[in-house]
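For reference, the structure is listed below as structure tokens.
Every protein chain except one is present and positioned as in the full complex.
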Amino acid sequence: MRFTSDNTATVSPEILSAIVEANAAPTTPYDGDPWSSRLSEVFSNFFGAEVEAFAVTSGTAANSLALACMTPPFGAVVCHREAHINVDECGAPEFYTGGAKLLLAEGRCAKITPESFAAVLADMRVGDVHQVQPKVLSLTQATELGCVYTPAEVAALAGAAKARGMTVHMDGARFANALAHLDCHPADITWKAGVDALSFGATKNGALAAEAVIFFNRDLAAQFPFRRKRGGHLLCKGRYISAQLLAYIETGLWRRNAERANAMAQRLAQAARGRLLYPVEANELFLNVGIEGARQLRAEGFEFYDWGAEGSGQIRLVVSWDQVEVHVEALAAALESLPV
Amino acid sequence: MRFTSDNTATVSPEILSAIVEANAAPTTPYDGDPWSSRLSEVFSNFFGAEVEAFAVTSGTAANSLALACMTPPFGAVVCHREAHINVDECGAPEFYTGGAKLLLAEGRCAKITPESFAAVLADMRVGDVHQVQPKVLSLTQATELGCVYTPAEVAALAGAAKARGMTVHMDGARFANALAHLDCHPADITWKAGVDALSFGATKNGALAAEAVIFFNRDLAAQFPFRRKRGGHLLCKGRYISAQLLAYIETGLWRRNAERANAMAQRLAQAARGRLLYPVEANELFLNVGIEGARQLRAEGFEFYDWGAEGSGQIRLVVSWDQVEVHVEALAAALESLPV
Amino acid sequence: MRFTSDNTATVSPEILSAIVEANAAPTTPYDGDPWSSRLSEVFSNFFGAEVEAFAVTSGTAANSLALACMTPPFGAVVCHREAHINVDECGAPEFYTGGAKLLLAEGRCAKITPESFAAVLADMRVGDVHQVQPKVLSLTQATELGCVYTPAEVAALAGAAKARGMTVHMDGARFANALAHLDCHPADITWKAGVDALSFGATKNGALAAEAVIFFNRDLAAQFPFRRKRGGHLLCKGRYISAQLLAYIETGLWRRNAERANAMAQRLAQAARGRLLYPVEANELFLNVGIEGARQLRAEGFEFYDWGAEGSGQIRLVVSWDQVEVHVEALAAALESLPV
Partner (left out) sequence: MRFTSDNTATVSPEILSAIVEANAAPTTPYDGDPWSSRLSEVFSNFFGAEVEAFAVTSGTAANSLALACMTPPFGAVVCHREAHINVDECGAPEFYTGGAKLLLAEGRCAKITPESFAAVLADMRVGDVHQVQPKVLSLTQATELGCVYTPAEVAALAGAAKARGMTVHMDGARFANALAHLDCHPADITWKAGVDALSFGATKNGALAAEAVIFFNRDLAAQFPFRRKRGGHLLCKGRYISAQLLAYIETGLWRRNAERANAMAQRLAQAARGRLLYPVEANELFLNVGIEGARQLRAEGFEFYDWGAEGSGQIRLVVSWDQVEVHVEALAAALESLPV
């Protein structure tokens, strides 16, 4: 019974169907096909604003390519210390930007705060050639610790960034989970709140391999097609990626899958109340179960990662869109029966 | 009736089946799954040698990542002037290698010759810090002009490269077509002939998006996993790419599709004899049909690209694995009925 | 008796004096000192236009940093096949630009012609993401073969570049020699002719280590200070470089040294008439003296490099600003007495 990560999940039937449908006949390669050609329009409708949308196959590619369009090599990207772009992408942002630097902000739940953002910038000398220049603020929605920025929180941070002449990137590998949690319009946590570019994830939430880079600030998009090709991320048969994204949006799959995963996470959160390290706002839980508790859960057949320092007795549970309900119930029961 | 490129083709049913089968249950992400774990073994069997194999989703990624493992930034890669890495990858090799230079060799049919290779090297001063240092020879098999290096030709070039302390890369975007044409063992044009690393293409020949980087020289593979991740080319759900490659090899799909495309190309070559600019050895034809001939073929519903200088009356025809036979027959008839 | 290169030369007394004068007292570091602060003004006067000028210590740095301000990583720089940036900088332009490509034009005397420039561009597909995009034309003045572009020639090439949306760089490692030869106003072969940025060399013509990057198109200069610092080329005690450049311009040293070297080159050209491979327009000569002739000259104590293919009997002679006159006379005599 796997609760290790949502990237262990299978592909939703809607996605497989879309791939099969895209296979009916030959078509124009790269992104000249009918599916890719509709991407920007479909995402514009989704977000209620004119956007430019591009498909790629990994979240790392989405983040790095977006950032490369937003900062010169001598620029800097402010992100949370726990951000995926800092911790889990083997330096891809540095590679794609030509060596820009990540400046690390603190904050509970892996959320940057206006104060922690200001603290990072306070150390930097604007216009001084001896230092990299802060150019981008990157927020993760939902965060690496399963928490969600409210529209007001995004707007406050983005506003502070803009006041410094910076643009705003959002890593939305779990954007659907955040959106389902907030139950707001997608515009409210993106362009209306000041986000310029979004890495819009679908893979963890039911796609095979499909992420979109969405430019709300379309001026930033001009270099994207060249940088994507140059990174080897313009696929020869691009229709099979775009078709996934269209199905994901147009069939409402994004919401169904995210709501299901979030709901099951809440079921577990309920069972584990008192052990939660952070609020559960998406599909991830961070718990203190103790070393003995972790051992016991594993003995009952549950798979998950330890978290935090060795011996801390903390664990991470991730609920996928396709998580089997009886497994969730079993885990809930197991959590409830752990000795306090 | 499309003869524009084999990247307009659909995906083979065997490949779609493999994807569906890989979707049965959750599994380990990235390349920890059972399909990815078998890649090196399956390719080792295919090539008759211990290899290290890695999956990526584009030919550009395969080529660039392989080359980045083979040359320092101050190195140089000798390739044909017409090579895809030089002409059609938007500088991806330069990006991934950190700015290594491509040195361009001449040669009919887009084939490098021992003489043209020597001519390139004659201009370079080995060990002189003022110049980039030739480190890699990159051959394209089949070439961009539809021709194929024989085992002896590969061996001669690779031997010359090794004598200069260089390693040898092969861009095999259409490796299956070349292999089907030669009807030899895959070892004969790779490791037995001195090739160190191969970009093994499957996408143009029936896969959805699947290319393998094969290291015969396994010492070169050490950095690959890091460079792949850093490039955003390690997919979260890697099984769906690896499963394509396994199906492609293990069901013999590579050969069936390549032989079919090659045979249909021969049918067209027969019809266009006298107009051929190069020998037809894979699935591409380059013809002189005259401006009027090109107009006429298009009027009959055939789609293809002009080739060469504007007004040259030269065209390119590419036959895909899924080309409809009656279209091929129709094109053959149309070619035969063109005025001489 | 060295005729190998002008980079073997000593430093002019005027330059040493300027360094000593700059040493009188502590001052603001980097380029905040009084000498550096005057650079842009002094070069603006020299060129008769508002320019931004920056000091660096090598021609490779000047060229690479300028180009990095002129092209994105997915761009291309058109230069002559013989250009220093292509042949003798170990890929520095590729390094500094983040992997932009050099596209090589042909042309006698290492001069690009409108035809050879057009031929390079004819192969490139503008706006096609599969290809690097031509962004810069780089001309070398004087060329690597000792020839000089006239104002009209520069203007014609720059005009063609601008018509394609490209900017124009000039590698002026031997700019003073070219200017002395043409005896025109420096504006005539730079901004008036369409040059956007110039690598203005002083080192080969009497400085210790001083080159200036001059931006006529000041919009291109915005990133320069950051890229220079990031490249390690902003010197801690910048005054000692700027002071060289000021002395070089303000004392007329550039002209005195260049005229002297050019005149001595003409003396040798006169002696070697009939053997010249190219017109002698600056301080370099390329001669056919035969293998035996080269041997004989060396036996008489002259040092120089062979040129062209091995056994061609071609040699290069470079006259430095500080060349001893009797050595020049001796060489002239030796050349005249060579058997025809």
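As written, the chains take the letters A, B and C, and residue 1 is the first residue of each chain.
Following the convention adopted for this analysis, a contact is a pair of C-beta atoms (placed from the backbone, for glycine too) under 8 Å apart; a residue touches a chain by one contact, two chains touch by 3 or more.
None of the values given here were measured: they were computed from a predicted structure.
Novice: Going by the contact rule already stated, which one of C:Arg174, C:Lys192, C:His233 or C:Arg316 would touch the omitted chain in the full complex?
Specialist: Answer from the full complex: C:His233 touches the omitted chain.
Novice: Using the definition of touch stated at the top, determine which of C:His130, C:His169, C:Lys204 or C:Arg275 touches the missing chain.
Specialist: C:Lys204
Novice: If I consider the whole complex, including the chain that's not displayed, which of A:Val42, A:Ala100 or A:Ala243 touches that chain?
Specialist: Checking each option in A:Val42, A:Ala100 or A:Ala243, the one touching the absent chain turns out to be A:Ala100.
Novice: Sort through B:Arg230, B:Arg275 or B:Arg316 and give me the one touching the missing partner chain.
Specialist: Going through B:Arg230, B:Arg275 or B:Arg316 one by one, B:Arg230 is the residue touching the chain not shown.
Novice: When the complex is taken as a whole, what residues of subunit B touch the one chain not shown?
Specialist: 30, 72-74, 98, 129-130, 133, 223, 225-230, 234
Novice: Just checking the interface: what residues of subunit A touch the absent partner chain?
Specialist: 73-74, 76, 87-91, 94-95, 97-102, 122, 129-132, 309
Novice: What is the set of subunit C residues that contact the non-displayed chain in the whole complex?
Specialist: Touch with the absent chain occurs at residues 2, 5, 7-11, 16, 19-20, 23-30, 56-62, 64-65, 89-92, 95-96, 203-204, 208-209, 226, 229-237, 240-241, 320, 322.
Going forward, only the chains that are shown with their structure count from here on.
Novice: With over half of the numbers shared counting as same, classify the subunit A/subunit C interface as same or different.
Specialist: Same, since over half the interface numbering is common to both chains.
Novice: Counting only Cα atoms for the centres, state how far subunit A is from subunit B in Å.
Specialist: 34
Novice: Using mean CA coordinates as chain centres, what's the subunit B-subunit C distance in Å?
Specialist: Using C-alpha averages as centres, the distance is 41 Å.
Novice: Subunit A to subunit C: how many Å between their CA centres?
Specialist: Here subunit A and subunit C have centroids separated by 50 Å.
Novice: What parts of subunit A, by residue number, touch at least two of the other chains?
Specialist: In subunit A, residues 30, 226, 229-230, 234 touch at least two other chains, as defined above.
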